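As you look at this complex, bear in mind that one protein chain is not there, while each of the others sits in place.
Note that the chains are named A and B in the order they appear, and that numbering of residues resets to 1 at the start of each chain.
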Amino acid sequence: MATAANASLTNAAQTSLIKPWPVNTWYVACTPAEIDGKPLGRQICGERMVFFRNGEGKVAALEDFCPHRGAPLSLGFIENGALVCGYHGLAMGCNGRTVGMPGQRVGGFPPIRTFPVIERYGFIWVWPGDAEAADPAKLRHLEWAESDEWAYGGGLYHVACDYRLMIDNLMDLTHETYVHAGSIGQKEIDEAPVKTRIEGDEIVTSRFMDGIIAPPFWQMALRGAGLPDQQLVDRWQICRFSLPSSVLIEVGVALAGNGGYHADDSQKASSTVVDFMTPETTTSHWYFWGMARRFAVADAALTDTIREGQGKIFGEDMEILQLQQRNLDLYPDRKLLLLNIDAGGVRSRKMIDQAIAAEQAEVAAAGQVLAPAE
Amino acid sequence: MATAANASLTNAAQTSLIKPWPVNTWYVACTPAEIDGKPLGRQICGERMVFFRNGEGKVAALEDFCPHRGAPLSLGFIENGALVCGYHGLAMGCNGRTVGMPGQRVGGFPPIRTFPVIERYGFIWVWPGDAEAADPAKLRHLEWAESDEWAYGGGLYHVACDYRLMIDNLMDLTHETYVHAGSIGQKEIDEAPVKTRIEGDEIVTSRFMDGIIAPPFWQMALRGAGLPDQQLVDRWQICRFSLPSSVLIEVGVALAGNGGYHADDSQKASSTVVDFMTPETTTSHWYFWGMARRFAVADAALTDTIREGQGKIFGEDMEILQLQQRNLDLYPDRKLLLLNIDAGGVRSRKMIDQAIAAEQAEVAAAGQVLAPAE
Partner (left out) sequence: MATAANASLTNAAQTSLIKPWPVNTWYVACTPAEIDGKPLGRQICGERMVFFRNGEGKVAALEDFCPHRGAPLSLGFIENGALVCGYHGLAMGCNGRTVGMPGQRVGGFPPIRTFPVIERYGFIWVWPGDAEAADPAKLRHLEWAESDEWAYGGGLYHVACDYRLMIDNLMDLTHETYVHAGSIGQKEIDEAPVKTRIEGDEIVTSRFMDGIIAPPFWQMALRGAGLPDQQLVDRWQICRFSLPSSVLIEVGVALAGNGGYHADDSQKASSTVVDFMTPETTTSHWYFWGMARRFAVADAALTDTIREGQGKIFGEDMEILQLQQRNLDLYPDRKLLLLNIDAGGVRSRKMIDQAIAAEQAEVAAAGQVLAPAE
């Protein structure tokens, strides 16, 4: 059915001076729970940042560097809405300006860099590039995060590989047959053809498998949805990549012969796998994963069961991707195959490359650098 | 009260070729207990050394490198007053010359480098520079280490930061309010002004707090001295830096209104915090810490209690300094603020820089290098 492509790419691009991610865009930085009552230090797109919530509940992101003696501000604590350095008590405000320090006049203290942030959809989002260009309207709408018709649960992994290897992974679910043989994998996945297309600003890869036995994870989901778990089902996977680095995957099974993806809610268990990959370094990223579902939305125990199941599955991905990264590091100039099943990842990477090139062109045109002068 | 200084310094100097420590001077190398019956390998000022005690009880410091096959001599054992290599039995004498080896004539074996050592004041001291210039008279006198009127207890930490960050730390006790909130910190510290002055060959920073409540550590000390622990006290901290890298801090509390620092011994609990920082590499050092006290000197249990309390406190410093070092490494060119509270550290570093410059000038004048030719 499919033919092997002759196209190829090298890994050498990874080591170029231009970082392999756009910066004038919104990335998931953390969840509100991670900054509950205390600051959080996290490196994002190569920048060490500290996140905290001030007295009025507003979230701020700053360089994680105290202007006094260079200690990480994230070791400190919140007092009167300011972030107090844990070394000598310098109190830093949301705007990167020192608001006080015992026995000191702080008016002349140099400001530290701030990063625009938005709190929305259950996440804190950060804009690591040019603060002037930050635009909340550029944050994609996430229907499932706001509607009562959806339930959501998820987690966070630190993964020691280029975030684009995770995008490749999520845009080619063929790997489920091999990496997740005991949960969501089944032979029919890699026997079913995939189609990849561009849909607006999304890259979409889809695969449909009709009249098959549901694998263990989906049998669990069918039971959770109050449906029989041993009947034949129609299964679907529709992977949607969008910039800068999210892959939302519509997945589900419907009792066979009811229309599959288009079946009535009463005949199916369907959900959206949520994946936000936030680069940390060129060879590591923060992986925010989860599942938004439209069945049994009030069942908190089911949310926990699904989270636990997903956590195991994504742990399997993490393991193989980290070893893939290590192997690619050892063979930096080796060309890889680009098969039809790889088209989703290839097109997603091309979209990322175009975004980076556009940013570089803007910078060149403006004759300025993205980072503020110090 | 105080004003923010505009002066600044960069961290880039740390990476220069000239090492950031003087070498023609005495550093604490180890304690006698560490070489009790066995050799000790330790890197000091970038040099890997082995310390051992020979048959007559004399301590020697040598390069930690067996001239036969390069094994570390510190893996060996002491026999007949020589240090025997644990690999093939080469026996090394205190003077860096091989004294024997089974089946070998050793007269022609090349010598290895020796380092001058002194055992005094409860420590082994080493001179890592030009052995010809080593002068025991240059070792500072330590009154508390020889007098029966004092008791001493202490410990050793390996700290992964530039030894000068520890000097900064000890010459600005403002940090106690933040880093040691549960033991010796109290709000009054960073509210009291500090004064920094040069006193002979010492940099002295002092702070006095009158009529305050003693913090937990000092309440413990007051009880140890047989004094009430809930009365108001006058508290003092007088930090004395001297070359190459010691900070001795006179600390204490007196029942309020009795003259504070000058109060009669019966009305106060006072002691000297002892800190010797011996560089290992440019980003790590050996931290010999302790406390010498003039109250309840026969109370060995109190010595242990104080040692345990100090150990916890200095563990808190170690944690923050190591993270500060990591942050400075990430921002090598960032300028730091130099406030009035930093004056003690700034002047101490200046004294160190002058000592290094003087050594360099001597070397240039003599047209020779410090390390012996091989």
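FYI, a contact is a pair of C-beta atoms (placed from the backbone, for glycine too) under 8 Å apart; a residue touches a chain by one contact, two chains touch by 3 or more.
Computed from a predicted structure; not experimentally measured.
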{"item": "Which of A:I118, A:L339 or A:V363 contacts the chain that the document leaves out", "value": "A:L339"}
{"item": "Full-complex contact with the absent chain, from B:F52, B:F65, B:F217 or B:F241", "value": "B:F65"}
{"item": "Absent chain, residues of subunit A that touch it", "value": "1-4, 6, 11, 168, 172, 174-175, 177-179, 190-191, 193, 320, 323-324, 326-328, 330-331, 334, 336-337, 339-342"}
{"item": "Sites on subunit B contacted by the missing partner chain, in the whole complex", "value": "48, 64-65, 67-72, 75-76, 84-89, 101-110, 374"}
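Keep this in mind: only the chains that are shown with their structure count from here on.
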{"item": "Centroid spacing, where centroids are CA-atom means, of subunit A and subunit B in whole angstrom", "value": "48"}
